[in-house]
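Here it is, the structure in full.
One chain of protein is taken out of this complex; the other chains stay put.
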C-alpha cells in the first residue's frame, strides 16, 4: 500500500479527498491534519466519514509517499517545502504552484511567494493537456475549479485554431466552491433562491486561465479573457459557458458546422476517461460526486461564435478527484483507479 | 373603479397579476378566465389567493375597461381581437404582438400570425424606453422576461453609443419562467441542485432582443446578439450578464472608466422608479416579489469590454408587474400605483 | 401619523418589520437602531429596502409613540425599560416578557430577568386568544414563532376540551428562524438538501408553549408537552404537526368525526382575519410573506388521535406581522391595516 498524508482534511476539498481515497484499492491515508479539530476523530468533524478510523493530527509525523495539501494558499507552499525537500511526491490543491510567474503570484495573492525556487518544478495538473509531463513530476499544481471547467471547454478550439482568443467565460458555481468558511454571504437564508455575479473586478482564477489559455494558443500571443463567476443556490457543480469568435472560413455553415465542431471535440478527447462530449447541453447534476467533465460545443445562430458549455463537480474534477487522477499518473497506476464512482442522481 | 379582466389567471403570470392588482387602489378585477379550473374559486387553484372572492370563468362576459392576457402565444392574439375591436385597452403578456414582422413571428412561433393587421398598433411595453408612445396606446405588447432583463442592462450603452453591437447575453433564470407546465424537466428532483443551459439553437426571446436592440442603435445596422439562457435551481428571478466591446477611446482607463460608465447609467435612468443602479453586483433575491430592476454596469480588467449585470423578478418586472406599470401609464395613473411592494427578503 | 421606533432593525425580524411598516398608511418609522451598521443607510445593510430613506441609528433619540424591539433577549428588556417608564407603547419581539415566572425565565434564558417588575404587565400578543386584554395593553410580549404555530393549531381543541393534554408538537422550520447569525450550522452547503432535528434536550419555546397551553386548559392542571423542532432547507415558513389523544366518546367515528372537528375549528376562528381552516393539508409556501396562519385539523385512522397541521411564515405571523397586528390593536386601528399583503407564490 502506498502511504498518503493529507494536509487540512477538515475543509470541503480535504474531506472530499478522504471520501475518494477511502475507496482506492492501492493507497492508505496514514495521516491527516486539520487546522481546527486536531485530536478529534475525523467522524466528529464530518459525520459522513465516521466509519473511517482516523484521527485529525497536528502534523504528519510518519513517513508518507505522497502528500496532498488542501491548505489555503501561502500556508500550503510553506507546509509543503519540507516534503519537497525530502522527495515526497506533492499534490497541491492550493493555488501556490499554479502561476509560474512569482510577480503574478504576488499581485494576485497578496504577498511574496513562500517558495519561489520550486515554481519551475510544478506541473499544472490537467491530465487531458499535460499527461506526459505529469508522468515524471514530483510536484503537481492541481488546477483551480473554474480553470478546470473553462480549459476543458476551450482546449480543443484553442489547440486546433478554431477561434480567435477573445474569450468570455461565464461560470455558475455551487456554494461549496467558497469552502467551509463561515460568512454571511454563504448563509442559507441569504444565498438560497438567489443568483449573483462576483469577482468582476478580477478573480484569482483569471490569471491562471490566461496563463493556460496562452499556452494552448497555436499562434502565440496573449489572449483577451473576460471571466465572470456567479454564485447559484446549489451545493456542488460548476457550469461554464464559454464564448469566442470563430475564425472566418473555418467551418461549414448551419448544422454541418455544428457537427464539425462536435467531431473536432470528440477527436480531441478520444479515449479520455473523464471527458465526455454531449449531444445535449449538460446539467451539473449529471456529474454530481463524480470526476467526469461533460462538454457541449456548438455554434450560435449567427454562425460566427463558438459556444462551449462544460459541467463538472467543483469538488471532484474541480479539486479532489482531479488530484487523485494526478496521483494515479504520478504513481503509474491506472488513471481511473478509485475514480470510477458513478454520479449521484437525482 | 376601473374594471379589469384577466385572460388565463391560472398560470403563474396570471396569478401574479391577481396578486398585484388585488392591492391596487384604483382598479377591480371583475372577471378572470382559466384554461383549466373554470367554475372553481380562484382560491382552489391558488390557495395563496383564497382571501380574494373570485371565480374562474370560461370567458369575460361583463364589460371591462382593460384586459390582460396571460394566454399562450397564438391563443392570446385570437382571444384579444374582439376586445381590440370594441376599443378595450389590451395588455398582452404573450409574445403575439412583440415582433413587428409577421414573417419573423411565423418563423419563431411556428404558424401564421392570427391577427397581423394589429401588429403595427402594438407598443412594446418597456416604459423606460417607450413611455411616451405608451401614453396613447391601445395595445401593449408586454416584453418577455429575458428581453426585459437584457434591454434594461444594455439600453444606456446602446443609446449612448458606448459599445459596438456585438453582444452576448448570458441569462440565469429561476424555474417559474417555464410556467406551470408539468414536465420532467421541471420536476423538483431533476432540476434541484443543477444548472443547465438551454435554447442554444435559438430561443424565441432572441429575435425580440435583436429587434429592440436594433431600435436602440444610434448608428443603425443589425446587431450580432448571442443569447444563452440557463435554468438555475430557484423559483423566481433572472440574473442577466451582458458583454459587449467598448468603442475604442470612449472611456478613461481603470477605475475612472468604471465610474464614467456608472455615471452614464445613473443619468440615463435618473428618475426611473423601477430601475436602480447598484454599486455592487446585485442578487436576484434583492428584487424578489417586486417590480425593481437592479443594474450594475462595469468594465472588465482589460478595459475593453463592458459588462452589465441586471436582476429582475421574472414574474414581476419580467411579466405581471411590468404589465401593471403599463396599465398605469395607459390609464394616466401614477406609474408606481400598486407597485410599491418592497421585495421579500430573505 | 403615529411615530414608531425599531430597536435592532438589522436582523431578519427587524428588516421584516421595516418591510411591513413601510406600507402601513397610518404610521411612520422615525428611528431604527442596529447593533451593527449604525450610521449606514438601511439600504446598505438590506438592499431590498434601499428605496426607503432611513439611516440606522445608535439609539432612538426622538420621541416615539410605539417602540418595537427585535433585540435579543436580555438586551431587549434592558433597552425597553426607559420606554416603558416614559409611557411609550412597547411591543417586544424578544422572549423577555413572555414567561410570567421569573424563575422559569432564569432557568431557560440563563440569568436573572433584567426587569422583573414589568413581567406582570406584559400581555402575550396572540390576538386570536388575548385580543381583549391587548386592547388596553402598554407592553406586548410578541409570541415566539414556534409557539404561534403550535398554539393556533391547538387552541380550539384545548378550549373546547376535545383532547387530553398529552401533546406532541413536531415543527419544521425554515432557516431564517435562526436569524442572521453567521454559524456553520446555517452555511448553505451544510443545511441545503438536509433535514435535522434539534433542541431535543429542551428548546426555549417549550416553557412558553407549556405556559400558554396551561392557560387554555378548561380543567386546569399541567399539560405534558413534547416539542421537537426541525430545520428544513428553505428560508421561510414553519409547518407544525400537533398530535394529542381525543377524549373518549367526544366525537362520531370516521368522516363524521373529522367533519365535526373541522366545524369546531371553523367556529372557533370565525371572523379571524389571519386564520383560515383548510380542507387540505396546507403548504408553507401558501403563506410566504403574509400574516396568514393556515390550520388543518383532522383525526387519525384509529379515530383516537387528533392531528392538527398549521402553516405560518415564521417572520410574519411568527414575528413581525403579528407585532404589527398587535400594534394595530393597541392603537385602535383596524387590525388588518398594512397586513393585507397576499402571499408570494410560487
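Quick notes on this structure:
Here the chain labels run A, B and C in written order, and each chain numbers its own residues starting at 1.
Definition applied: contacts are C-beta pairs under 8 Å (C-beta built on N, C-alpha and C of every residue); 3 or more make two chains touch, one makes a residue touch a chain.
Quick caveat: nothing in here was measured; it's all calculated off a predicted structure.
In the complete complex, the residue from C:85, C:263 or C:304 that touches the missing chain is C:304.
Contact with the chain that does not appear here is found for just one residue of C:115, C:206 or C:264, C:206. Touching the missing chain, out of C:1, C:195, C:218 or C:256, is residue C:195.
Where chain A meets the omitted chain, the residues involved are 12, 15, 19, 22-23, 46-52, 176, 192-193, 235-236, 276, 278, 280, 282-283, 285-290, 292, 294, 340-346.
Mapped onto chain C, the footprint of the missing chain covers residues 168, 170, 172, 174, 189-190, 192-198, 200-202, 206, 224, 226, 228, 230, 232-237, 239, 241, 243, 281-286, 288, 296, 298, 300-302, 304-305, 307, 309, 311, 346.
In the full complex, chain B touches the hidden chain at residues 12, 174-176, 180, 182-184, 186-189, 191-193, 233-235.
FYI, only the chains that are shown with their structure count from here on.
Work out the mean CA point of chain A and of chain B, and you get 38 Å between them.
Averaged C-alpha coordinates put the centre of chain A at 46 Å from the centre of chain C.
Each of the following residues of chain B touches two or more other chains: 192-193, 235-236, 282-283, 285-286, 288, 346.
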